[in-house]
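Missing here: one protein chain of the complex. Every other protein chain is in place.
Residue numbering begins at 1 within each chain, and the chains themselves are lettered A and B in the order written.
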Amino acid sequence: MSELLRLSISEANDLLSRRKVSSVELTTAALQRIRNSDDRLRCFLTVTDDLALAQARRADERLARGETGSLLGIPLGIKDVILTKGVRTTAASRILENFIAPYDATVSRRLFEAGAVCVGKLNCDEFAMGSSTENSAYQVTRNPWDHDRVPGGSSGGSAAAVATGQCIGSLGTDTGGSIRQPAACCGVVGIKPTYGRVSRFGVIAYASSLDQVGPMGRCVEDCARILSVIAGHDTNDSTSVEVSVPDYAEALGPSCKGLRVGIPKEYFVEGMQPEVEKAVHAAVAQFERLGAVVSEVSLPHTEYAVPTYYLIATAEASSNLARYDGIKYGLRRGESDGLLAMYRRTRAEGFGTEVKRRIMLGTYALSAGYYDAYYLKAQKVRTLIRRDFEKVFAQQDVIVAPTAPTTAFRVGEKTSDPLQMYLSDIFTISINLAGLPGISLPCGFDAMGLPIGLQIIGRPFEEARVLQAAHAYEQSTEWHKRSPPD
Amino acid sequence: MSLDRNTVHHVALLARLELSEQEEAQFTDQLGHILEHFEELAALNTDGIEPTSTVVDLIPRYRDDVVTNPPAPEELRANAPARDDNFFKVPKIIE
Partner (left out) sequence: MAQAFAAGLKSMDYEAVIGLEVHAELLTNSKVFCGCSAKFGAQPNENTCPVCLGMPGALPVLNRRAVEFAIRAGLASRSTVAACSRWARKNYFYPDLPKGYQISQYELPICTGGAIDIDTSAGSKTIRLTRIHMEEDTGKNIHDAHGDSSLVDFNRCGVPLLEIVSEPDIRSSEEAGAYLRKLRTLLQYLEICDGNMEEGSFRCDANVSIRPRGTTPLGTKVEIKNMNSFRNVERAIDHEISRQAAVLRDGGSLVQETRLWDPDREATRSMRSKEFAHDYRYFPEPDLLPLVVSNEWIETVRNALPELPDARRQRFVASYGLPEYDAEVLTARKDVADYFEAAVRAHANAKAVSNWVMGEMLRLIKERHLDAALIIRAWPVLPERLAEMVALVDGGSISGKIAKTVFEAMVKTGKAAPDIVAAQGLTQISDAGEIDAAIDAVLAANPDKVAEYRSGKDKLFGFFVGQVMKATQGKANPQKLNEILKKKLQA
């Protein structure tokens, strides 16, 4: 693999601005790498060679004019639930197999305006529903550290592509852990921003009150640079918030002096992989060495997070996915048997089993007679979960916890038991329910050589503090320097 | 709460999903199992707790009443599976 693809964004940026390397060279190397490796890894659903090279040439022109910009000329991948105008965008679903996005998502537009290069659209679980990327209608992405294992999900393609140098960074989305859990599984960094921090406009909705777009990269600083570009208020998204966006990379530093770190006791549960627990405790000790003040805290409603999340997320999803009806776009089946048959067959053939299961669960949770017991109840428990965090954050600056209870599991291991699959999100979903920012970064490897993820959670809109803590830890360890076998 | 087959059938109709016999049986089983696991929520006392439907608690900004969109370009209709000129075409609707 070309050494170019091991560069961090700031290193690439430096070479680009000094004209030591061109964006076309960097992009060509990435496209070459995808060609050489993706038949094994299966990260990309669409490789956008022409678009990428055109964008790279434009970036080189801008660089030649002396323009600068942290993403100018940098090859990135975009999860296939994020719309990119003129490019096929499928959400990894058959129902959108031939859908050509008629507009750019706000995050895509911001990346492109900043001069970033899109090398392709990344595989994920269908409509971002899943924790292993096995729910893609098209292909199973492989974990770069062990091809028999899953890369996590739903942003498995975004994580694996970054881990293997198919692109320098990527965008994922996170509704219940879909950035952080695959980041942990693939040994990369991924941050889910505060709900409202990044525009959702043009992001194919799974669960609207939980979805957030976030960056994935090989180091904290790369994520910080991408986040600075995509974050900020968008007039096209009523839930995006007008809070000013700092230069996240600028604020990074080596120290954690005085940082108050809470360790939630509910996040060390029976049945979790001992190596994960050990690695996270070691990381906590490292924070203490960096000057942080560590205390045990409690998030008492953690055990209710899984049912709460799955009731709210599936209810919203059942409604969000009603638009796939075979009329305006997407697959159409059964029209010769009338309207009702067309609806039912289009959706039966267009959606995969997990998507159908969630639509069924969500429809049920909202239906007459069950709304109060399920959906409304879950919304109330969501309030309790939120309050747990508010209480802790009155005393603590960040919360440190494992990202997932285990390292990457085997392909096929959990597909037959949906509930087991749902339980792999237990440490990430509360953060979505509370709308908080959370990052996952490598903190060790298990005996099989699989990466372990450390999660750092912050107060709303305190991404800067989360990134600072993560960066200080990362720079004091060697984990992020390991690469998967080529 | 266990889930019966009729309920699953009804929910599938509401959601406009055609399920095979096998899927219907499988979903009855799996959803029942999942809901059973979710029963623990019912035991939690939430009296007097306000539901959270969004975590954003700011007053939203509204849009000015200005036409900002140009006439719809062709690419907005180009993905349609069936069209009649600029209309979207569907099987006959019976009221």
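We take it that a contact is a pair of C-beta atoms (placed from the backbone, for glycine too) under 8 Å apart; a residue touches a chain by one contact, two chains touch by 3 or more.
The shown structure was predicted, so the numbers you read here are calculated from the model rather than taken from an experiment.
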| note | Across the complex, visible chains touched by the hidden chain are A, B
| message | Using the touch definition from the top, which of A:44, A:267, A:343 or A:422 touches the missing chain? | response | A:343
| query | From the list A:22, A:155 or A:363, which touches the chain that is not on show? | reply | A:363
| query | For the full complex, which residue in A:34, A:63 or A:105 touches the chain that was left out? | reply | A:105
| request: For the chain that's not shown, point to the residue among A:146, A:266, A:325 or A:425 touching it. | output: A:325
| remark: Residues on chain A facing the left-out chain by the touch rule are 82-83, 89, 91, 96, 99, 101-103, 105, 200-205, 207-209, 235-239, 315-316, 318-319, 321-323, 325, 327-329, 339-340, 343, 363, 366-368, 371, 375
| On chain B, what residues meet the omitted chain? | 10, 13-14, 16, 53-54, 56, 58-60, 62-69, 71-72, 76-77, 82, 84-95
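Heads up, the rule we're going with is that only the chains that are shown with their structure count from here on.
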| field | Euclidean distance of C-alpha centroids - chain A vs chain B, Å | value | 23
| remark: Interface with chain B, chain A side, in the complex: residues 86, 98-100, 102, 195-196, 209, 235, 238-239, 241-242, 301, 303-304, 306-308, 310-311, 318, 322, 325-332, 334-345, 347-348, 351, 353, 356-357, 359-361, 363-364, 367, 373-374, 376-384, 386, 418-419, 422, 433-435, 460
| query | What residues of chain B sit close enough to touch chain A in their complex? | reply | 3, 7-8, 11-19, 23, 27, 30-31, 33-35, 37-38, 40-42, 44, 46, 49-56, 58, 60-61, 63, 73, 75-76, 78-82, 88, 90-94
